[in-house]
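Here it is, the structure, as structure tokens.
With one protein chain removed, the remaining protein chains of the complex are shown where they sit.
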Amino acid sequence: MRVLWLRLGLLAALLAVWEVAGRAANPLLAVPPSAVLPALRDLLLLRSYPELPASLWLTLREIGAAYMLAVAAGLGCGFMLGMHRLVGRVWGPMLAALYAVPAVVWYPSLMLFFGLEAASKIAFGFLLGFFPITLAVLAGVRQVNPQLVTVAHAYGAGAVTVFRRVMLPSMLFTLVGGLRTGLALCVIGVIVGEILGSKAGIGTLINHAYGLLRTADYVALVLVTLVLVVGSDVLASLLERRAQRWTE
Amino acid sequence: MTAARGELIAIEGVTKRYLTSSGPVEALHDVSLSVGEGDFCTLIGPSGCGKSTLLGMLGGLVAPDEGRLLVDGQPVTTPDPRRVATVFQDAGLFPWRTALQNVEFGLELQGVPAARRRRTASELLGPLGLSGFAEKYPRELSGGMKQRVAIGRALAIDAKILLMDEPFGALDEQTRVLMGEWLLDIWRRTLKTVIFVTHSLHEALFLSTRVAVMTARPGRIKSMLELSMEYPRSMESPEMAALRAKLWSEIREESLRAMR
Partner (left out) sequence: MQVRVLQLVTVLAALVSWEVVARAGWVDPLFVPAPSAVARALLRIGGTAFAGLGDTLGKTAVAYALSVTLGVSAGVVVGSVRLLRDVMSPYVIALYGIPKILVLPWIVLLLGYGTTPAVVYGALHGLFPIMVLVMGAVRDVDRTLVTVARSFGATTWQLYWKVLLPAIVPSVLAGMRLGIMFCLLGVLVVEMFAGVRGMGYVMGSLANGFQAPELFAATGLVSAASIAIVLALDHLNDKLSHWRG
């Protein structure tokens, strides 16, 4: 209880510092929270950026497309590497090494390939989401107790039954964790892509507000984007909890 | 034979309560015990009877709610490695230190120069049966070896009193018996005063000069048993069998209470 109050107190103190500093600073560089609220109201009432719903919708569709591709490719790739021992041992470390490269190095190439439209954002979101999902599947497959598989085979279970009744339940926890991380990274990938160069979407609006030094609008747009980011993660965590209950 | 020697440890009317989510629980109730110099005093009793708490108080890690504990006539308030060394059930070795460095630990804290503490620790490794293992890390040692390193770490600081909290509790039966024989040998050579917590009747009867049977929670001293037989003891003698039966009947009663 005390901890909760201290947490809120800390937040309030930070906001107060921001307010005081924001009032003292150059209004082009910093805005106090009290100035953000009207900007947020204007934004939500579609006064400052009437194209907000369309932009959000585009960004959401980009995220959706990127995530679907990442899940499909990640599951496919992960199971392929996980099921065949040799393939896994040869390509697994190579994949891990590629994962050590900061993904943003691929972004200029993606822009060159796919242009400034949605496709390059989808590709970048996909790239970010693909790795954690693949690696989670790989780790999950390794978690399956081979003894259980042997027992299931001994009781006459076929490959499909073994997969559904033995493998999937034992790896579900890791798998779902990977899917959650994958979604978070897809969201980040799309937003990063939009901010680094785009013609439409929420990132474009952020760049626009920043470019025109409409700092209050910029902060309001960032807050809206944060709702999107946090919302997607909350959704994923709800699904994660459901999956956990299902395994138990 | 114990009363003849001077009193080293005095526990006077000690009570300890813990706050749990379901309210306060009394772990120890009005415990008094006196231990003479050179004694091997064993505390035995059902799980949760506060044996470890009592040991923690003697080590200065836990403060009593009532009563007081005296070592050498002085009240225990904080850990005092000059007088008391503790061996824990989980060996508690530092995994990043070699066996030798683990034995050196207490001396290092006291600021003993490196060369001297190395010499002290090295000399201990022989009697510990760890001569070839000085440079091994804990993960490379067996359970029994780890526990011997932990005992060596306690012996190295050369405190008069050795507190041992189920030191062999995690070992298998055979290793346990051998470790008991080894500890007996060490104790008789170093003349330490030992307070030993165990669940094992065998250990209690084989090692101790005195055995204190504790009751189920809240822990109290139910009875004291003085053992005056010569070492090494034959566990098959009729006298021992009778003692064993007596001890077991007392502990059995308390363990049954604790299970309820």
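Note that the chains take the letters A and B in the order they are written out, and that residue 1 is the start of every chain.
To be clear about the criterion, a residue touches a chain if its C-beta (ideal position, glycine included) is under 8 Å from a C-beta of that chain, and two chains touch if they have at least 3 such contacts.
If you're wondering where the values come from, they're calculated on a predicted model, not measured in any experiment.
Q: With the missing chain put back, one of B:Tyr18, B:Phe94 or B:Tyr231 would touch it. Which one?
A: Candidates B:Tyr18, B:Phe94 or B:Tyr231; residue touching the omitted chain: B:Phe94.
Q: Among A:Ala103, A:Ala119, A:Val149 or A:Ala243, single out the residue that touches the unshown chain.
A: With A:Ala103, A:Ala119, A:Val149 or A:Ala243 as choices, the missing chain is touched by A:Ala103.
Q: Footprint of the hidden chain on subunit B, which residues?
A: Residues 59-61, 78-81, 84-86, 88, 90, 92, 94-97, 105-106, 108-110, 137-140, 153, 157 of subunit B touch the chain that is not shown.
Q: I need the residue numbers on subunit A that touch the omitted chain, in ascending order.
A: On the subunit A side, contact with the omitted chain comes from 3, 6-7, 10-11, 28-30, 86, 89-91, 93-94, 97-98, 100-109, 111-113, 184, 187-188, 191-192, 195-196, 206-207, 210, 213, 215, 218, 222, 225-226, 229-230, 233.
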